[in-house]
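To start, the structure under review is shown below, and the notes come after it.
With one protein chain withheld, the remaining protein chains of the complex are depicted in position.
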Amino acid sequence: MVFQQTKWGKAILYFLLFAYGCITVAPFLWALSSSFKPLSEIVSGGINFIPKQFTFQNYYDIFVKEPLFLRWMYNSALIAVVATVCNTLFNSMAGYALARIEFTGSKVMFILILAVQMIPGQLTIVPAYLIMKQLDLLNTYAALTLPMMANATFIFMMRQFFLSFPKELEEAAAMDGLNRFGVFFRIALPLAVPALAAQTIFVFMGAWNEFLKPLMFMSDKSMFTLTLGLNTFKGQYISHWNYIMAASMVFTLPALLIYAFFNRFFIKGISFTGGK
Amino acid sequence: MTQASSWKKKLRNNATGYMFLLPTILVLGTFLFLPVFYSLYLSGHKVNLLGEVSYKWVGFKNFTRMAADERAWIALKNTASFALFVVPLQTAFAILLAVILNAKLRFKNFFRIVFFMPTVTSSAVLSLIFMWIYNSNGLLNRVLEFIGLHGYNWLGDPAVAMKAIMLMNIWSTAPFFMVVFLAALQDIPDSLYESAMLDGAGAWRRFISITLPLIKPATFFAVVMGIIGTFQLFDQSYIFSAGSGGPNNSTLTVALLIYQYAFKNLDFGYASALAVMLAAVIMIVTLIQRMLFAEEKLN
Partner (left out) sequence: MMKKSGVVLLSLMLAVVLMLSACGKNEGNTNTGTANSGTNQEPAKEPTAENVTVTLAGWGASPEEQDLLNQTLKEFETKYPNVKVKYEVIADQYMDVIKTRLIGGEGPDVFYLDAFEAPGLIDKNVLEPLDGYVTPEFDVADFEQPMVDAFKQEGVSYGFPKDFSTLAMFYNKKDFAEAGITTPPTTWEELQADAIKLTKKEGNKTVRYGFGVAPELARQMFMIQAFGGKVSDAEGNATFASPEALKGLELVTNMHSVDKSSGEPKEVGAGWGGEMFGQGKASIVFEGNWAIPFLESNYKDLEYGTAELPTVNGTKGTMAFTVAYVMNKESKQKEAAWQLISFLTGKEGMKTWTSKGFALPTRKSVAQELGYDKDELRSAIVAGASYATPWQAGSTLPTVMSNFNNQFVDTFMGNSKLEDAMKKAEDTANKEIAAAK
């Protein structure tokens, strides 16, 4: 880029990156440090980053004292894994079909997939609840995994990615006698690794942090997800920020780790694009 | 090719197409389309769902009611201006971040992770932190005063309350799209840049004539999802105004209004009508935007 051509330009670029990095990392660090503070220190109005009274009590209270903690962790992990696996496959298939296969009604399908996202979720939650009740799925894993098996947003995203792939490879493969499924699994998917990585990150994050659905669908404490379970410390009048901060670390860290891991796929050369 | 075989090909394409879409149709059809369809149905009714359930067909009454509802108009205006401001900025910012982090850079992975953090931090924590930054004696005002500007009452002053939310939103959403663009950038072959460089094209020129056109589908995605997301702004408004949309309606959004009518007043008919109106607006804005993009020509 422009900046990299001179020494000074480079210095300025790194300075800007560093400065912006401070802005993005500060809230996280602040939450991290708060999770090791007693409530009295958090609400004292001080803005110290290093805890004055360092304590593990918050983590101890929400993890060890809570008998259902492991169960919630299992629930969350199970749902996030099922959602991630299904989404990556189903969204990619749908996105591919919308971008590449000429079939009757593909436009309508695409528009529907865009349109259903335009009605805000605050309104659809009650009908969604009624459907769950009709299907007798309340308080089951299926209530969370089934609706999270495909996602309109990422179908749209995958479609956009497949749109920009070179058609020649696929045509060549079709010549070689591969059918559509073959082309999809053998040619298109391997090309889409960066997009799949992005999708995996988002879907996992979304499923792991999902709050409204478990809140509505799960009344049985043993079926809670971690996000939901760790929010039960919220009082009517008083927020226990110490627990909320410790809990927020539990939501943030796995998502961040997944991101850090899949980040490696955003590197050129991993996909053999452009007919290399 | 004979007519029969082309017909046969079409049939096969249809079969494959729907086969690929089958899981999606089942899942989204049941859990997304059905509720949305139900909302459409409700928007023409006066509904009582709690207690004695009743549906009364009222035609377009819920929509005409909107015309006289000044808060609906204020909400729409707030939401539209929010989208108009946030979407271009956050998209441009996301592209900028992605392009920089895609270049050959030391500590690239470190920056990629650090910049992504606002997206993973939970919204409850974010809003608490922003309360701390935005209050009258908060960090932002101290910085402004330090550089000689005067501070604002960011949360209490209707003139700036929404701006405070806008800044926060751009900051926390841009990294999401940054990742999308990062993925899109991987698909641009280096050979294109190399040959452009041989032709003597500068960095800016290469960005305009190679990068931008090739990430167009991703940009289309970012803009459409940006529009949908901003038009449905709810969380921050709800937290900042404790659900009222104040001061003086300055943080009132359509989604907040829909929520108020649906859950606080249990008026699902009118709430659905508002949602249909919102969806129509989003649809129109998307169409206009799509005409500007003309993305299909890419192929």
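Each chain carries a letter (A and B) given by its place in the written order, and its residues are counted from 1.
The rule we apply is simple: a contact is a pair of C-beta atoms (placed from the backbone, for glycine too) under 8 Å apart; a residue touches a chain by one contact, two chains touch by 3 or more.
If you're wondering where the values come from, they're calculated on a predicted model, not measured in any experiment.
Colleague: Quick one: jot down which shown chains the absent chain touches.
Modeller: So, taking every chain into account, the missing one touches A, B.
Colleague: For a quick check of understanding: of A:73, A:89 or A:169, which residue touches the chain that isn't displayed?
Modeller: A:89
Colleague: Among B:65, B:108 or B:163, which one is in touch with the chain left out?
Modeller: B:65
Colleague: Provide the residue numbers of chain A that touch the chain removed from this figure.
Modeller: Against the missing chain, chain A presents residues 39-40, 43-45, 61, 65, 78, 82, 85-86, 89, 125-126, 129-130, 133, 137-142, 145-146, 149, 178-182, 184-186, 211, 215-216, 219-223, 228-229, 231-240.
Colleague: Please output the residues of chain B touching the missing chain, sorted low to high.
Modeller: Within chain B, the residues that touch the unshown chain are 23, 48-52, 65, 68-71, 128, 131-132, 135-138, 153, 155-158, 241-249, 252, 260, 263-267, 270.
Just so it is clear, only the chains that are shown with their structure count from here on.
Colleague: Spell out the residues on chain B that touch chain A in their complex, using ranges where they run on.
Modeller: Result: residues 10, 13-14, 16-18, 20-21, 23-24, 27-28, 30-36, 38-39, 49, 99-100, 102-104, 106, 109, 111-122, 124-126, 128-129, 132, 139, 171, 175-176, 179-180, 182-192, 202-204, 214-218, 220-221, 224-225, 228, 231-232, 234, 254-255, 258-259, 262-263, 268, 271-272, 275-276, 278-279, 282-283, 286, 295, 298-299 of chain B touch chain A.
Colleague: Any idea which chain A residues touch chain B in the complex?
Modeller: For this pair, the touching residues of chain A are 1-2, 4-5, 13-14, 17, 20-21, 23-25, 27-28, 30-31, 47, 86, 89-91, 93-94, 96-98, 101-104, 106, 109, 112-128, 131, 146-147, 149-150, 152-153, 155-157, 160-161, 163-165, 167, 180-181, 184, 191, 194-195, 197-198, 201-202, 205, 209, 241, 244-245, 248, 251-252, 255-256, 259-260, 263-264, 266-268, 270-271, 273-274, 276.
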